[in-house]
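Before I ask anything, let me first share the structure, which is written out below as structure tokens.
What you see is the complex with one protein chain gone and the rest in place.
Read from first to last, the chains carry the letters A and B; within each, the first residue is number 1.
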Amino acid sequence: MSLWNWLALGGAAVVALAAVAQIRRRVTAAAAGRRFFRHPTAAAGLFVLAFVVSLALAAPLVAPYRPFVQIDITRLANHAPSAQFVLGTDPYARDVWSRLVFGARISLGIGAIAMLVAVTIGAGVGAVAGYFRRWVDMTVMRLVDVGLAMPRIFVMLMAVALWEHIALPVLVLLIGLTGWFGTSRLVRAEVLSLREREFVAAARALGAGPGRVIFRHVLPNVAAPIIVSAALGIGNVMLLEAGLSFLGMGVPSPAPSWGNMIADGWPKMAVAPWAATFPGLAISLVVMALNAVGDALRDALDPRKETL
Amino acid sequence: MAAWLVRRLAASIAIVFAVATITFLVVHIAHGTPCGPSEARPLAPDVCERQRVRFGYDQPLGVQYVKYLAALSRGDMGESFGLHRPVGDALADAIPNTFALALAALLIDFALGLALGIYQAARARRLGDIALGNVALFVNSMPVFWLGLVLLLVFAQWLRWFPVGGIHNPVLCPRLDSPYCLLDFLWHLTLPALTLGLVAAAGTARYQRAAMLEVIRQDYVRTARAKGLRERRVLLVHALRNALLPFITLCGLAFPFLLTGAVLIETVFAWPGMGRLAVSAILQRDYPVVTGAALVTSTMVVLGSLIADVLYAVADPRIRVRGA
Partner (left out) sequence: MTEPLLRVRDLQTYFVTEHGSGTARAVDGVSFEVQPGETLGIVGESGCGKTVTSLSILRLIPEPPGHIRPGSFIEFEGRNLLTLEPRELRAIRGNQIAMIFQEPMTSLNPVFTVGDQIAEAAIVHQHLSRRAARTRAIEMLQLVGIPDPEERVDHYPHQMSGGMRQRVMIAMALVCHPKLLIADEPTTALDVTIQAQILELLDRLQAELGMAVMLITHDLGVVAGTADRVVVMYAGQVVEQAPTAPLFARPLHPYTEGLLASVPRLDAAPASARGRLHSIPGQVPAATAWPDGCRFHPRCPYVWDRCRREEPPLLDAGGGEPGTHTVRCWLLTEPGRRTPRP
């Protein structure tokens, strides 16, 4: 890694620190914000996330090599970490650090997009079920029960088995489509209780139709479980994508994803453990940060803690 | 309570039914025939036609559906293209192995997770709790297969304490027919079960800690202390008995995680279970095996959830006994 790379790395860290500091300043004005930052892991988690996102965005600056470049397949495959290859090279003589940084774009990107799909569908379905109740609620919730009965990975395996070639965007969409069930239950429960409150009656008395009532009045108040679901959801998607990529069904080589990097490094694990270890460590850290932030959010946004 | 049980059972059966139906529809939408647009196995048109008739794909959808359900009730899930044997048989060979793995992981999960959760709640916000909490958070965030690889590397390759994979020593113990072979089986089971179990236990510990803390805040715990009971009894009898209720719920939710993890772990450790079967079937586009595995897995998830609900109803006197 050259000096510029190191500088860019430092720059990313500084940017991340600054971002967290800014967030902290803005948010601790409210009681919820203070509750959030009372968790020591919350700030650390935010920093890790900000840092990884900065690295991903600044990938060309931080990585000395392009991710697909096989540097010298005869001599530099499975090279141990050194000054030039900070995290070593993988069995295909590619720089692990560069692939890790570019892989962050893909893994995080998939996580975010699939989570958005899942949370949007889940919130929408849950809100509709909770608002309209009776047979709409019943049918939707039976569907949710069925959805929850099939483990996601098996659904994905079935999809891959049945349609031989699944384009990556479709795969991401599928991951999102299989992940909305839990969120819908949470949102439904919230909406069911909120429905009885006066502001809903007031909105309806003013002539607002169900769509408007749901989207303008009820959903904003359901923000808390949705946000927590989202934070934890990204982590789950990243783990699922890593698993699929590891099995060879996710992100196709040579594009780097943290999951398929582990798959690439696996055969040579005894000789060159770094190729598979660092991507796994990266996943663990990011998911850990997401879990910490999600837990702190859940505690901060807990309505029971709202005092006058 | 009996009425509730019947309704719950009916709901479970309905869900399994629905999953089977969805599987059927999806398969037919994707692959109407056994010789679909597959470049790998281009079949002559008349061979294709004969295959269609043989597998019954020329009949109306409704009839196929009924036949499908009838076959399922007999345990017949079709024929595997790749293995050339009934799917049911292949699965029947693989399921016990997955079951053993999942059960062992579940035991580790319960024992470790519960103990850790209780310990953390008793030492809440002190050093032990904070340190363990962060470790549990980290372990729970790991990809299961990655932990498996790391443990394999350290304990099997470097330290040589455990075998590098597989389910038995193929030379000495091709079948489980002696106490030595049982030990051999358990020796092979240790690392995979430990991998799954540790990650699951980390999650359980976090959950159970929260549940215990919630219970410890309750008035009846204060009453127990005011009666002059020892702190250990207050925690392990009065508090825990209440905190076990959410634990039972958690157990019901453990099945999806364990079965998902099994797919990945079986691949890493070459464990001949259902997951590995499904994964290798995919590489050959052998979808009857994959859908069969999906169906069996879903049934196990539903069953686990049902058992958890029943246990909960039995354990909570507020549900078991009608109130005032």
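What we mean here is this: contacts are C-beta pairs under 8 Å (C-beta built on N, C-alpha and C of every residue); 3 or more make two chains touch, one makes a residue touch a chain.
On a predicted model such as this, the values are computed, not experimentally measured, just so you know.
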Of B:7, B:67 or B:227, which residue touches the hidden chain? B:227
In the whole complex, what residues of chain B lie against the chain that is missing from view? 125, 218-220, 222-231, 238, 241-242, 245, 315-318, 321-324
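What we mean here is this: only the chains that are shown with their structure count from here on.
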What is the distance, in whole Å, between the centres of chain A and chain B, each centre taken as the mean of its C-alpha atoms? 24
Where on chain B does chain A make contact in their complex? 11, 14-16, 18-19, 22-23, 26-27, 30-31, 38, 130, 134, 137-138, 140-147, 149-150, 152-153, 157, 256, 259-260, 263-264, 267, 278-279, 281-283, 285-287, 290-291, 293-294, 297-298, 301-302, 305
Please output the residues of chain A touching chain B within their complex, sorted ascending. 40-41, 142, 145-146, 148-155, 157-158, 160-164, 235, 239, 242-243, 246-249, 259, 262, 266, 269-270, 273, 276-277, 279-280, 283-285, 287-288, 290-292
